[in-house]
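Accompanying notes for the structure given below.
With one protein chain removed, the remaining protein chains of the complex are shown where they sit.
Labels run A and B following the written order; every chain starts at residue 1.
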Amino acid sequence: MTRLRLGQVALYLGILAAWEMLPRAGVVPRLFVPPLSEALGTLVADRREYLGSLPTTFGEIAVSYVIVCGGGILAGQLIGASAAARRMLLPVLRSAYAVPLVVLYPVMMVWFGLGSESKIAFASIYAFIPTLLTAVAGVAALSPALAETARAFGATRAQQILYVSLPASLPSMVAALRLGGALVIVGVIVAQMLGAADGLGYLITRHRTLLNSPGVYAGIVLVLGITGMHEVLLRRLEQKVAAYRQS
Amino acid sequence: MRRHERFIVAAGVLGLLGLWEALARLGRLDASLAPAPSTILQALGRLLRRPEVLQSLGVTALAAFVIAVPMGLLIGFTLAEVPGLGGLLRPLVNFLFGVPKSIFLPVFILVFGVSIPQKIAFGVFTTIFVLIMGGIAAVQSVPPELVTVSRVYGASRLQIIREIYLPAMAPILLESARLGMVFNITAVLLCEIYGARDGIGYRIAAWGENLQMPQLYAALVLVAVAAVAVNEALRLVESRLGAWRQRS
Partner (left out) sequence: MTRPLVAIRGVSQRFGAMPRKVGVIFQEANLLPWLSAIDNVAFPLKLRRVPKSERLEAAARMLALTGLAGFESRLPHQLSGGMNQRVAIARGLVQNPAVLLMDEPFASLDEQTRMVLGDELLRIWSETRKTVLFVTHSLNEAVYLADRVVVLSARPGRVVDDVAVDLPRPRSFAMSSSERFGILKDRIWQHIKHAERR
């Protein structure tokens, strides 16, 4: 292993060790940061509770995922192909990016109540614009000659998207998927934190109000695990797609 | 955007608003869910008469910004300039940058309780990573050949920093500051909605709970407009100072 690698491994081990030692030594109050082992221990001990929150959470994530990635990518394909559409919509969308969408959650709660619908609605809106922008950029980068060739062979709009534009812009679409997915996960969790009756985010909030530090951290570790796994899976997908295009 | 396209977009937006107004007036829409735009505008007017309504958000966001920017840039510069340190810490920084910060809000409340320091700390936590990445990118964006040219013409170290580094880094630094501010405002608002005793975020949550829809929507409009205004103002500064970046 190179020195750099060694240094990095040492760094990570050091951080984990500090997480374990400092709270135990009283340097950091246990309420603020419980020892790592305690947080993980809670995760294992209360695993039924945590695992029980996952079906709802995953369900909400899955539906939002389909809406955002399906809709976002489809819309991206349509908008990205038209220079006029891009000119009209991109400035508006980019300005809209600055709007703190988190304020929409109270509205979602009014419209849809505390159940899954509000989480799905919120996460979908939250993740939609960035995903759309990524998809549009990917399609816009395609050479116009591709679309022209397809039209010359008499392809309909739908065929052109399905057989030409989508495959050609696949790497960008996967990138959009990765971004959208990450935002959907965060959106669902945050929504659950803000107001829910079930779900991982709800669990974290409940432990917080009970001042159950290990419980809070256990939940956070679980969320990080979910986002991490998603990231790894989509990186793999991106690499596969890139390799496939190489051949 | 071409002129006639601007027109189309504007017409589209106005058309939708008009449709909304019409449907609401005709009683086709549930007033408890979607009051007419005119009602919302009235509520907005009343809201604007109390300018202190955005005060908490503004002050907290500004405080967090003022702390996060120098700290983040300093860390970024250090990571980029000190050899070895950057390579060692880079994967960690990238990982932390990719982690969603919002989920850590409960931790901040555990540590600080629901308070202004908590909101500022969370704002700093959310913003600082953007500034770190921006600092690194800015330093790396300085073309080394320009440093060489200035050395050849006898520039001192201080002159190289002032004449080459600062102007070259300015566009990326400004962009990071702008993005950081956007995240910052979102973070502070999240704090206010999640658990606070005042502030526009708290009001929004409260109005939602009490189903006071016109006030709720009015507050949404206010916050959205304020955030976009800040973003566009910073973008203006950015484009002014970065005009030289276009390729001919």
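The criterion applied here is as follows: a residue touches a chain if its C-beta (ideal position, glycine included) is under 8 Å from a C-beta of that chain, and two chains touch if they have at least 3 such contacts.
These numbers were taken from a predicted model, which means no experiment stands behind them.
In the full complex, the chain left out of view touches B. The residue touching the chain not shown here, chosen from B:Ile164, B:Leu216 or B:Leu234, is B:Ile164. From the options B:Thr78, B:Ser115, B:Ser150 or B:Gln212, the residue with contact to the chain not on display is B:Ser150.
Residue positions on chain B in contact with the hidden chain: 145-146, 148-150, 152-156, 159, 163-164, 167-168, 243-248, in rising order.
By definition in this document, only the chains that are shown with their structure count from here on.
Distance from the chain A centre to the chain B centre is 19 Å, each centre being the mean of its Cα atoms.
Partner chain B is touched in their complex by these residues of chain A: 4, 7-8, 11-12, 31-33, 84, 87-89, 91-92, 95-107, 109-111, 182, 185-186, 189-190, 193-194, 201, 204-205, 207-208, 211, 213, 216-217, 220, 223-224, 227, 231. Residues of chain B that touch chain A in their complex: 1-2, 5, 8-9, 33, 87-89, 91-92, 98-100, 102-107, 109-111, 182, 185-186, 189-190, 193-194, 201, 204-205, 207-209, 211, 213, 216-217, 219-220, 223-224, 227-228, 230-232.
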